[in-house]
Structure formats: C-alpha cells, structure tokens
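A protein chain is absent from this complex, but the other protein chains hold their places.
Per-chain numbering from 1; labels A, B and C assigned in written order.
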C-alpha cells in the first residue's frame, strides 16, 4: 500500500443512497481539560467535517459553550459525570481519547474507564496525553487490533521505551508487532505501522508545524473509521488526506491552521470520491 | 401537489413593501438541554435565515452564550424559569418544540405546558425527543390540524405504533388520518402526509446524512409557517428547499453540514421568489 | 437635505493622516439583559464596523463572552457594577442606550444614570426599551439638541402620545419641535425629523424586516456621530447607508440579516469616501 491519491479514491467511495446518519457511525471524543479545551474542539471539527454521522464530545463542562460555538453539530457530555460516560460510550462505533485530556486523576479515570468498557465492536484512537498515561500507568489495550496510537516522537518514546535516536523503522515496526495496535508515528515525515508493514506519508509540509495539527489528524482518523471499513487503508487515507489538504493550503499560506484543514475536508473528499 | 421548484416559486412570494418584522411572524423554539444545545441552535439558525420576523430560543441557560455567538438575531429565554415560558409563548405565531429537548421531567413539563397553552392562532412543530415524550406519555394534540410532526422512522414507530417494516405509505397515511396532524416522515426519501394525500420528496442525498439535519429542517418549517400561509404547501416547500439546498452543496461536498444549509437559505429563497 | 449617495459622499470624508483611535471617538453602548443580549451585540458590531475609535459595551455579565466571541475589538463593562458606569461614561463621546435593555428596575436605573450624567460634550442615542422607559417614567432629556431618538412606530406612540393613525408628518414634526431631540422614526419608510425639517429615507426593503435591524441602525448612528460632525447630516447619512447596504444585499437575498449589514459597512464607507 502506498499513501497517494489513488488510495483516497479507493477509500472515499460514493455514499449509498439508502442510508442515514447511523450508517456513517457514532464517534465519541474524550478530552479537553480546563487548559486544553481547544484540542478536543479541533478533533471534533475534523470528525464532523470528515463525515462522521454523529459526534459527541465528552469534555470539561467549561468547554461546552466553545464546542457549540464552533460546532452545533456536535453533542456534548460532562466528563465529571460518570452517567455521561456510560450513556455516551454504549452506542459509539469509534472512541477517540487524548486531545487535551491532561494527566491528572480525572484524566486517568477516564482513560481507564474507556479501556475497560471498550467493546468488541468499537475501535479506539489514543492520542496526546492519553498516550503518556498509557505509558506511565502501563495500561493494557483490550483490543489492540482495533486500536490506533497516534504519538509524536516524544510520546512514542514514552510508550515504546525507544529513545528518539533508537526510533528506526525497524525498531518501530518491532514495537508495533509487540503492541499489536496500529501506529501513526507523527514527525516531519509521519509513518504508519501496521501488522503487514509500514507506510511513509510523502505529503505534508512545515507550514503544518503548529499546535493542534495532531488533534485534527486524530479527529479525521476517527471520522474515517466511523464510516469506512475499519482497517489500515482507512487509517492511511485519513493520514494522507490530512497532509494533502495541508499541502494545498500551504501553496498560499506560510502557516496552515488546523481548523482551516477541517473546513476543506468535505470538498476534497468529494473530489476523490468522484475520481 | 408535487415537491419541485415550481412549488417553491408559488410559496416563496415577493414580500409586500409595506411590512415590518411583525408581518413575518414570531417563532419560539423550545429545546436544547445541557447535552444537546447544538440542536436548538441549528433550528434557530434555520428559522432566522428562512426569514422569520422574530425568533426566541427557550433553552437551558447553559446554551444562551452559544446561541448568541451564532445568532445575535435571536432572543433567548431560560427554560428553568416558568415566567419565561408564559411571556415567550403568548405572542408566538409558531412554536417548535423538541430539538435537543431530552426526555426528563423538565422536558416533559415544557412539552405539557406548550400543548396546554397552544392557542387557536398558533401552529406547532413537534420534533425529536418531544415526539418520544408524546408517544410515551400519550399526550393529546390540542389542535392537530395546526400541528406538524417531523419524526424519523424510529420516532414514528413510537408515535404511530408501526414497526419499521409496517411503515408503508398506506399505513402511514392511515395513521396520519387518525392523528389529524401533518406528518413529515424523514428517511432517505422523506414523505409528507396530510389530510389530502402524501407527497414524496424527490430531492436530498446521502451527503446530508449527518447529525443536526433534522433540527435544521424543523427550524425551516417553523420559519416558513411564520411568514407564509399556514398549510400543507408551505410545509412541503420548506421540506423541498431544505433538500434542494443540500443537493446544491453536495455537488461540491462529500458531507453537507446542517449549518451550511441555513446560510444558503436567503440566497435560494431570493432565487425562487424572482422566478 | 436629501438622503442619497451624494449625502454619503459629503459626510464620509477621507480620514486625516495624522490621527489615532481617539480621533474617531469613544462610543459606549448600554443594553443587553439576560434575554436580549443579542441586541447590544448587533449595535456594537455596527458601531465598530462604522469606524468608531473605541467601543465599550456595558451589559449584563452573561453577555460578555458572546460580545467577545463576535468582537474582541470591543471592551465590556458589567452593568451590575456602578463603578463601571462611571468609568465607562466619563470619556465617552457618544452614548447609545436601549437595545435589549429591558424595562425592569436595573434598566431604569441605568437610563436615569445615563441621562443624569450626560455631559455637554456627549451625544446620546436612545433606542428600544429605553424609549419605553423614557415615556413611562416621563424622564427629561438633559441635552435634547444632542439627543437622537430612534423609535419604531409603537415606541413613538409611547413617547409622543400620538396613536399610529395620528402619526402624520405634520404631527411628528410638531412633537419633534416640542421634544427638541432628533427623531429617526422607523417604519417601512423611515423618516428623520430635525429642527429644520424632515427627510424621508427612499432606500430600504422588506428583506430588512427582521429582528435586530433597528439595533444595527442605532449602532451605526452612534458610530457615525463618534467620528463625523455631530449633526443632522451625519445622522441622516447613517440611516441612508444602513438601508443602502440592505438594498445591495437584498439583490441576492430574500432576507437580510442585521449582522450581514455590519460586515459590509467598511467596504461601502470606503466606496463613498473615494467618490
């Protein structure tokens, strides 16, 4: 498999006429503490614009108004309320935990709850501080084959134990095999590691080197998994499209904002679905 | 009657010169609990962009700031305050209840109040969780001939008692006759059922299969009823325009966001008013 | 004087090179209770886009976040805090009171404070519920010749004692003479009454008949008075430009939203300043 426009055409297929919002999956996003509320908002913008059927953001109640200011299309859940956790999670197709989650007791409790309650039909994307918590507390993944880890290099060091200079393709692949989860290792050249091999992302540019870009990517992966076959190809298509759109915007911008990427998703998904 | 562009031309007539905001009706929207505040915001965006003269959103106070961030054009009312209910309702021409309403005691009390206080001059649109409450609590419609129900198929099952596979055109029409209310039954092919027959909506696409699309439709129906003759034709025009705009946007987008539909309404209403 | 494009060219002159934000005046807007916060936001959007040098919104603290979500350019003041009143008012060039003010004790206290503390160098625009309070409590205008009243016909009935069918040009002019304030009487054909005569507004259309249009107009008048000579011509130019922009937008829209008008102001002011 190569990450290119052809892959996008294969994954982003025209939608069936007889379908409804349930057809395109339910995404639950967990993150956004008092300081980092923007992170989960960026993930939600990405998931909704990617075409997830229903999107719920479980976050600190201080962030609810800002979520709705950006995205009335999303539902919100109060992450201090355990009843919310149960009701939000039970119907979910894809869970994304981590953007702006933080690393305190509350964050840890949410991650543990999520991993404990993940069901066989649910996929999970683990990003940001949830990766740090995963490493620090040596938490086990209940369904590694339905799990996507999206660390940047420092987070990968924590999860894998590999120092930055040990993070060779070979070592990373080996660690991926041990963990069993899909790995999206973010750097100036993001690479996807799966059970069958690894796939470097040829797209992307330094114009995308700004805070929140990873939160947007995680939201896109969640949105893609919600509606397309849950596999390596779909994950890879989300990664490539994220960078592809960044590259389009970087033709005219010195820096590309994460929220700008999200707004362009529907147009480019249409483009590749028609080719 | 057929749902087509001609219908839009008939309903969306040029506005009389000697008119003021009162001429175009007062809409009161009731919904939006702590979790689902976005739903009533989307309805309000649709009502205002459809041309309702005055729009008030009676919702959980946690949603007031988000309503105003989207729409300073709307007024807000605190739904925990019974005085608000009275003052907001007494001048209303059209009531819309349900988007994001929830199904707890507060939601039920609001629905009961609304149905009890509806007057002969007011129309009501009942959507979302208000339909579930209507079914669960066997509430009566005071003025069924001035009532529009906008269920999706699962909600219609609750209201009508018809299982999904029993929801044939014939059965639906029969139930509509029993209830006496107008029925907008949402599916991949929405159909309107009225006393004189039923009318399938030929427009719409799977790009519109995303959360909030129904809230937007309900807001458009309310906005249309506020300013145009209160009848089947007007309801049908709102349904068709909603899908028509979705189809225009779907020419360039893989997924169409509900809030994008609302922003396009003034342009397309102008287009059809001039033909 | 006639309200036309020539008037706009006369009033909207090119800005002097040696100037700073203080040159273009300080506007203080007072209004926006818990229900009607959107009204004062719309006035503020209009004042800032009209070119007021500094704009402060004294409003219910519940509205502060929504003000800043629309307009970080504006400062906010808590209207429950009397110290705010003093500090906000002392430097103001133009005061606008009324949009969304409401009519309770707090509203009355604010209006009384404003009228009591108005200085010889300050102009005041009185709109919306402040007009109702003015009439109900028979409040006196300290500087009528520096006062602009912007009632719609029902509010004018309260202020003038003239019933709707008595509001002839002659009667209105007579009342204006008695009151001494400038009168902008809003209807489908708004007319300005001043000491030297009255001037009907030939522009405007029913596409503008939607809630908040008057709040926007009031904000424009305040913004114009802040930076241009404080007289009848400047008031009239604001009234005409408001309708002119509405007419431009109505060429493509069935309904024109007040906030859309505000966004167009800088472009059209530039246009007329260059002619």
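Throughout what follows, a residue touches a chain if its C-beta (ideal position, glycine included) is under 8 Å from a C-beta of that chain, and two chains touch if they have at least 3 such contacts.
All figures in this text were calculated on a predicted structure; none of them were measured in a lab.
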Visible chains that the absent chain touches, using the contact criterion stated earlier: A, C
Which of A:42, A:148 or A:184 touches the missing chain? It is A:42
Sole touch to the unshown chain from C:42, C:65, C:111 or C:181: residue C:65
Taking the full complex into account, find the residue in A:20, A:49 or A:70 that is in contact with the omitted chain. A:70
Which of these touches the unseen chain: A:83, A:165, A:178 or A:252? A:252
Missing-chain contacts on chain C, rising order, are 12, 15-21, 23-24, 48-55, 64-65, 68-69, 71-78, 84, 265-267, 269-270, 273
Name, in rising order, the residues on chain A that touch the hidden chain in the full complex. 34-39, 41-42, 45, 62-63, 65-66, 69-70, 152, 187-188, 205-207, 209-213, 250, 252-259
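One rule holds in what follows: only the chains that are shown with their structure count from here on.
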Are the chains arranged, by touching, as a line, ring, star, complete graph, or other? line
Between 0 and 180 degrees and rounded to the nearest 5, what angle rotates chain B's CA atoms onto those of chain C? 90
For which chain is the distance between its Cα centroid and the global protein Cα centroid smallest? B
Distance from the CA centroid of chain B to that of chain C, rounded to the nearest Å? 34
Inter-centroid spacing, chain C versus chain A (mean Cα positions, whole Å): 48
Scan chain A for residues touching two or more other chains and write them down. 65, 69
